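Got a structure for you, written out below as structure tokens; questions coming shortly.
A single protein chain has been removed from this complex, and every other one stays in its place.
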Amino acid sequence: MKEVRGVVRDNTRVAHDTFLLSLDCDLPVSRPGQFVMLQVACGYEPFLRRPFAILGNQARTLEILYKIKGHGTRLLAEKRTGDNVNVLGPLGKGFSVHDGEETIVYMAGGTGLPPILSLAENLRQGILILGVQSKDQIPLLSRISSLPGVELKLATIDGSCGRMGLATDVLDDVVCNVSGSVKIYACGPKGMLLATSECAKRIGAWCEVSLEEFMSCGFGVCTGCVVETTGGNRRVCREGPVFNAQEILF
Amino acid sequence: MKEVRGVVRDNTRVAHDTFLLSLDCDLPVSRPGQFVMLQVACGYEPFLRRPFAILGNQARTLEILYKIKGHGTRLLAEKRTGDNVNVLGPLGKGFSVHDGEETIVYMAGGTGLPPILSLAENLRQGILILGVQSKDQIPLLSRISSLPGVELKLATIDGSCGRMGLATDVLDDVVCNVSGSVKIYACGPKGMLLATSECAKRIGAWCEVSLEEFMSCGFGVCTGCVVETTGGNRRVCREGPVFNAQEILF
Amino acid sequence: MDTRVEIAKGVVLKNPVLSASGTFAYGEEFSEIFDLSLLGGIITKGLSLKPKKGNPCPRVFETTAGMINSIGLENIGVDAFVQEKLPFLGQFYTPVIVNFFGNEEEEYEQVAARLDVDGISALEMNVSCPNVKKGGIEFGKEPDILYSLVSRVRSITRKPLFVKLSPMVKDIREMALAAQEAGADALTCANTIPAMAIDETTWRPVLGNITGGLSGPAIKPVALKLVFDVYQCVNIPVIASGGIATYRDVIQFLLAGASAVEVGSASLRDPMCFISIIEGTAAYMKEHSIESVAELTGKLII
Partner (left out) sequence: MDTRVEIAKGVVLKNPVLSASGTFAYGEEFSEIFDLSLLGGIITKGLSLKPKKGNPCPRVFETTAGMINSIGLENIGVDAFVQEKLPFLGQFYTPVIVNFFGNEEEEYEQVAARLDVDGISALEMNVSCPNVKKGGIEFGKEPDILYSLVSRVRSITRKPLFVKLSPMVKDIREMALAAQEAGADALTCANTIPAMAIDETTWRPVLGNITGGLSGPAIKPVALKLVFDVYQCVNIPVIASGGIATYRDVIQFLLAGASAVEVGSASLRDPMCFISIIEGTAAYMKEHSIESVAELTGKLII
């Protein structure tokens, strides 16, 4: 964990309400699933930093893929090339390293895409299931679909692209068709994580989920972001955001 | 008094730390000495509006000449062409109409220039004494010095231009040399207003001063900006900012 | 959909949005920019028996998302109000609620007595004043002192009587109950929070009076809690005050237990905010098919 200055190199809309931010920034080495806390305001509006998954962190370039949700992300979208953004990170524990024989299945929903994409870009194997509302909400489609070794499967609620329905519907199909054991990595809405975790349990797959909680500090000092696990309270920002799905008391 | 939307047409530096702001804005007719309250922030930083004298208000264009003092004026200086600035005004009472035979002397110091310049541009006669720290702090010099019917006399503390010393030093000279009676209009630091008022009293001249007080509302409802006068408390924003100098208990 | 609310017997507001005392003067200035008949009601600047000069300047200081004031209750006095200001306010189709205070119980009684005139819908007692006879402790700090004060004023006037509570107390519920038992018709919750500002460049307090009261969005979360606490222990209406600036704030305060709200500091920065708050509240009710304010008051889901 370090506090470093980021300088906006690029901040471009890549889908409906979704932006890709590239910062020139000397962040220490990170792993997929870790995140940063960005200071989006100069003053106190908003008062706290905002958490974002690290999409890329190479060659002194930090990549963040974010969706406009409220005031903080709106301010972020107003940043122009050359503006400063203070960065605290890398934070949390990332996904566990994969070195087995299993088929990897990635599950991504909504703002859950960035950490999953980061992991898939790193592992370069497996099946990536992405669920969104509709086609125009898929960011970086060409980047995702051209990922070497990774097969992309889409699910849209409105059926505008890929299968009509939820990412978890696709998951059920996929796990039926895979021979051998499966390892699942998921990030997205709570409902999706719960369904994914239940599916994993059913088929006896190893499953890691990355959680989102409101974070005031992001580095473990306030215990504002705890989640109940089989081992008691755990700080999402410090012991997570990635957890073994079976430990979470959803 | 109306609340109107202003749209920045131009916002240019015209002297050290001093900017000229032109707003497209449908403000009701105003008179010299009146002012507006500008909403400089979208959120609550700062919370309150900021008061500025009306320099010009013609042809749907509101002109404000302002100096950077703190956070609010810094934000104002960041406004670009096309940005919105909410305007409340015109506020307060302006200078009294001049229709006598007296020689008019205008006294302006620091941020006190705008209302005085507005009055001089309106009356087109008299002697304008402007006191500043040094030459590079004089905004709109060509506009002021080419004012038809108005003679400009400068005083700089560092002697870089005009007479070295205070505006009130120049005033003492001027009133000695004027034949006939004198009418003085002044705006600037309290010390200058006090000295001007005493000079006026000595020579029996009518003297109006425009005061500055911290203003939270600017339209008379909070009584936060009162000044003690011979007639009791008066709200600077409502009964002022222009007062007969002899009524003020400095 | 009906935004009206009866805040005391016979006092019907056309919507739950009132001006707060001390940020609306006596209505004249605001009447220049919008029609005061649009308001749920008007609460005027606090009045004392004699005109009051108030505190030395500076009297106001801006803070992060708020402001501190130490106006010192400057006002024109009750008689001048009744003669010079009340007729003006009578032009508008909205209840006039008069805020008042005293330095001792007798002064409260005397002011209340003089306000027993036509054109005034209700009285709002400011009890955050030092009791000069009791060593300067605020009337609003001790339940028994408050009970005694409110009882005395209650017996003097037949107007609906609102008691505006002080926020900085041990337990606001005690105070609310004392005021209710003494006959208050509604409770305003709450006044400004004692505060101060210091200029580190001059080493002096910023305000001429050294200390003042904090208001504005900064204190909203505190006011919300006070309203929530008071609502649960009384059976008279609660009027919220503290940091209200948007219709969302109104809805939140209604859910916490308020029957109406007062807008103070926010209207200093943005006098037209009354209109957007009133319209926003009505639009919210419409959108959510809420038929009456009562369907919101205290309806927080816990």
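Should a chain be cited, it is by its letter among A, B and C, assigned in written order, with residues numbered from 1 in that chain.
Throughout what follows, a residue touches a chain if its C-beta (ideal position, glycine included) is under 8 Å from a C-beta of that chain, and two chains touch if they have at least 3 such contacts.
Here the structure is a predicted model, which means the values were calculated and not measured.
Peer 1: Considering the whole complex, which of A:A15, A:L113, A:I138 or A:V227 touches the chain not shown?
Peer 2: In the full complex, the listed residue that touches the missing chain is A:V227.
Peer 1: Given that one chain is not shown, which residue among C:A256, C:C273 or C:V293 touches it?
Peer 2: The missing chain is touched by C:A256.
Peer 1: From the listed residues C:E142, C:D185 or C:D270, report the one that touches the chain absent from this view.
Peer 2: Checking the options C:E142, C:D185 or C:D270, the one contacting the hidden chain is C:E142.
Peer 1: For subunit C, which residues touch the unseen chain?
Peer 2: Looking at subunit C, the ones touching the missing chain are residues 63-66, 68, 137, 141-142, 168-171, 193-198, 200, 202-205, 210-211, 214, 217-222, 224-225, 228, 243, 248, 251-252, 255-256, 284, 299-302.
Peer 1: Name every residue on subunit A in touch with the hidden partner chain.
Peer 2: Against the missing chain, subunit A presents residues 1-3, 39, 44-49, 86, 88, 213-214, 216-217, 219-227, 232-233, 238.
Operating definition for what follows: only the chains that are shown with their structure count from here on.
Peer 1: Taking each chain's centre as the average of its Cα atoms, which is closest to the average over all protein Cα atoms shown?
Peer 2: Closest to the centre of all protein C-alpha atoms: chain C.
Peer 1: By mean C-alpha position, what chain is farthest away from subunit B?
Peer 2: Checked the centroid distances; the maximum from subunit B is A.
Peer 1: Once you find the CA centre of subunit A and the CA centre of subunit C, what distance in Å lies between them?
Peer 2: Going by mean C-alpha positions, subunit A sits 48 Å from subunit C.
Peer 1: Averaged over CA atoms, how far is the centre of subunit A from the centre of subunit B? Could you give it in whole Å?
Peer 2: About 56 Å, centre to centre.
Peer 1: Centre to centre, by mean C-alpha position, how many angstrom separate subunit B and subunit C?
Peer 2: About 36 Å separates the centre of subunit B from that of subunit C.
Peer 1: Mind pulling the residue numbers of subunit B that touch at least two other chains?
Peer 2: As it turns out, subunit B has residues touching two or more other chains at 44-45.
Peer 1: Among the residues of subunit C, which are close enough to touch at least two other chains?
Peer 2: 64-65
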